[in-house]
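Submitted below is the structure of interest, expressed as structure tokens.
For this view, one protein chain was removed and the others were kept in their places.
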Amino acid sequence: MTQEVNETEEDIILAELADDELVEQMHDDLYDGLADEIAEGTQILLDRDWGPDKVLEKALVSGMNIVGVDFRDGILFIPEVLQTANAMKAGMAILSPLLAEIGAEPVGKMVIGTVKGDIHDIGKNLAGMMMEGAGFEVIDLGVNTLVEDYITALNEHKPDILGMSALLTTTMPYMKVVIDELKSQGMRDDLIVMVGGAPLNEEFRKAIGADTYCRDAATAVEVAKKMVGERRAIAT
Amino acid sequence: MKDQQDIPVASSHRQRPSRSGGRAGRITARAIDRQQKTGYAGVTGGTYQPLSEQDIHRIHATALDVLEKIGIGDPTPEILEYALPKGCLLSDDGRLRFPRALVEDVLARVPKKFDCYAPDPKHDHQLEGSRIYTGTSGESVSILDYETQQYRPSTLTDIYDAARLTDQLEHIHAFYQPFIATEYSQALYVHDINVAYAALSGTSKSISISTIHAEHVDALVGLFDLYVGCEGGFIKRPFCTIGGCPIISPLRFGKENTEVMVRCAELGIKYGNACAPQSGATSPAALAGTLVQCFAESLACLVVMHLIRSDAKLIFGMWPFISDLRTGGFSGGSGEAALVAAAAVQMGNYYDLVQSIPSGMTDSKTMDAQAGYEKALTTTAVALAGGNHLCAYPGTVGSLMGLSFEGMLIDNDMLGNILRLVRGIEVNDETLSFDVIQDTVFGTGHYLNHQQTLQLMQSEYLYPRLADRRASGEWEDSGSPDIYQAAREKVKQLLASHYPGYIKPDVDARIREKFPIKLDPLDKKPGNGRW
Partner (left out) sequence: MSESPNFSPTAGTYRREGGSAARRARRKLSCTGNAVQPGMHSGSYKPLSERDIQRIHDTALDILTKIGIGDPLPEILHYALPKGCILGEDNRLRFPRSLIEDLIAISAKQYMLYAPDPRNDFEVGGERVYFTSAGEAVSILDYDTQKFRPTKLVDLYDAARLADQLEHIHSFGQPFIAADYSHDLYIHDINIAYAELAGTSKSFALGIAMVAHIEPIIALFDTYLGEEGAFLKRPFCTFGGCPIVSPLRFGKENAEVLVKVAELGLVGDIAVAPQAGATAPAALAGTLAQSFAETLACMAVVNLVKPGSAINFGMWPFISDLRTGAFTGGSGEEALIMAAAAQLCNHYGFITSVASGMTDAKTMDAQAGYEKAITTTAAALAGGNLISTYPGIVGSLLGQSFEGMVIDNDMLGNIQRLVRGIEVTDETLSFSVIEDTVFGSGHYLNHPQTLKLMQSEYVYPDIGDRRTTGDWQDNGQETIYQLAHDKVKSLLSGYYPEYIKPDTDSRIREHFPIKLELEDMQVGNGRW
């Protein structure tokens, strides 16, 4: 598949494309997970005096929308989605410092980890990578994460979202331990707490006082975008 | 039919001198025949060999490369204590590397067969070669509630009921904790003790418990000693296996589970490791690569157990799992799952290891046709390949998330069919039947009333409990039930009546004195309102 794409690769010189064509090409390149091309395209647009926020919005974020749709429809498989996430990351690597400079709001930031006592990380990794694909900055704390580790990371990175994963009925309740600690440290309201993992459900989310439970990583991306947007709207 | 003379005949109205037999005699004979079906425990597989010799050698060689050059990360202090003096190397990156020669040596020396005891010795069996025994397996978190037919969290009484059901199902030979008692998820000591207690209350077949706390192993031994009635009694006939996942793929030890494994080795208790890397996620997408990694991971467990104690008993558990790469989700019922598990069995058999293998992990959420075919094709493949302890997940649905009692019954029939298949065809002068054919062709023209047919009708053929073989018309007249409905009725019947007193009252009292037993005695009797 990638081979076919590569065959014609020489034919296109990104720098020669008009803005709208380039953006469209970047949408396709994102879709096809071509990280180098995305980095190149991002740079070209910046060189053409596009602001980093505009590049992010027009070339990258809107290009990723179709990825979500096609994943849901079973057109894109997970390894492909992760390729697109990788391409997105390549663009973000260039844009992030610039966005910070102009004080533009980044898409969002998430700290994620599998809770204490639990080593299941496939789902957590997927959720993290998909979030990166949507332009979020993701700090992954790995597995077996203690409440102290969560708190330290939250203080250090000041994320919009705390994501917790658990696959065991025995470890799920630890999420409540973390949330309670957030409350007692007065940090709870600064965060969107998002939880996931196969044995969880909505009822459990309510019981532990998390903000949202997401059944899968694709939903998580949608919900995260929405909730971060809402919070910002309220804040301003 | 001759040797029925000494069988006590069901009481007839009138005592008269008579030939043994008649209707009463026949009824007794049928009942005994039904029990003889348990004769299918221990049939020998191995007729299906997905890998060539050369494939096996290459997988072996690469796995040894992996152990030598990549090693296993996060070894616990206990492991280092045993492994370093024997020549394993701890490198700067904190990974434990296993020299080739050591692994080969261990492979050659580990016990190639061992007894699998049961609380009731009639269920004892020997694990060896490519003989097959089936069992339930775990650990789901929900049950398809019998009354509401909706999923709900599984509880302790569900475990007890599942044990009672297993006790009555002839093609499920062992009871491995099928789910979690979710109400005690936060009190793991209470949890583990009670799972064991519930299992022993419900079945006299061999059991298995999963725990992630090494101290609980000792506590369980204490409980079992009380059950047996003397200190040290359990270890003489250990009827319980401990199981878990000591490896976190790719190629790392998981602390708690590893501690449990080490403790079992020290105590001489059978331990079942389930090394379950998931292809494309925690092991390579290439199935051969998944086998390599999974083999290496299981070998690491084998070596560790053996270094601790040379007669340590590990049920070698290569459990290669499959991802659905559309979503990254776990898929237990796929053709790939069947294939890679059968290949794993062949690897284990090649080295003559006692092994466990999973099957039946359907992705369907309910006992429908998909559940049926996924369970059947995965189980058929691994059974034909000859995996010793077949964790067939009877009744488990939803990619290991839930269990259905109806499903356990349906799967019991399925397992019967598969064991029959595995048993194979006996070819000898008598069975080749030349004379029988000749008789028939020049005689009646059909075999229905031939002496041979009469003689073989029960030994050559297996009869399912539930599977519908009626004529369509008869089936329609009875309301066109599917097997699920038939299973529902049967579940009720089996669970409403079978309350075995495996734990004697005085023993029970002693156990309850020492351990926080939560299973209500009333729930262990008829009239508990559950059934």
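Which chain is which? They are A and B, in the order written, and residues in each are numbered from 1.
The rule we apply is simple: a contact is a pair of C-beta atoms (placed from the backbone, for glycine too) under 8 Å apart; a residue touches a chain by one contact, two chains touch by 3 or more.
None of the values given here were measured: they were computed from a predicted structure.
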Which of B:Glu104, B:Asp311, B:Glu430 or B:Asp520 touches the missing chain? It is B:Glu430
Which one touches the absent chain: B:Pro121, B:Gly268, B:Gly335 or B:Pro516?
B:Gly335
Would you mind spotting which of B:Lys122, B:Lys236 or B:Arg469 touches the chain that isn't drawn?
B:Arg469
Hidden partner interface residues of chain A, rising order:
1-2, 4-5, 7-9, 11-12, 17-18, 20-21, 24-25, 27-29, 31-32, 66, 69-70, 74-80, 82-83, 85-86, 121-122, 125-126, 129, 198, 201, 215-216
Touch residues of chain B, complete complex, unshown partner:
47-52, 54-55, 58-59, 62, 65-66, 69-70, 73, 93, 142, 150-151, 250-251, 279-289, 291-293, 322, 324-329, 331, 333-336, 338-340, 342-343, 363-377, 380-381, 384, 398-399, 401-402, 407, 410-411, 413-414, 416-421, 423-428, 430-434, 436-438, 440-442, 445-448, 450, 452-453, 455-457, 460-464, 466-469, 471-472, 475-476, 480, 482-484
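Following the convention adopted for this analysis, only the chains that are shown with their structure count from here on.
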Sites on chain B touched by chain A in the complex
141-142, 153, 180, 182, 185-186, 188, 191, 248, 254, 256, 278, 280-282, 285, 323, 325-328, 330, 401
Enumerate the contact residues on chain A facing chain B in the complex.
74, 77-79, 117, 119, 122-123, 126, 143, 168-170, 172-173, 198-199, 216-217
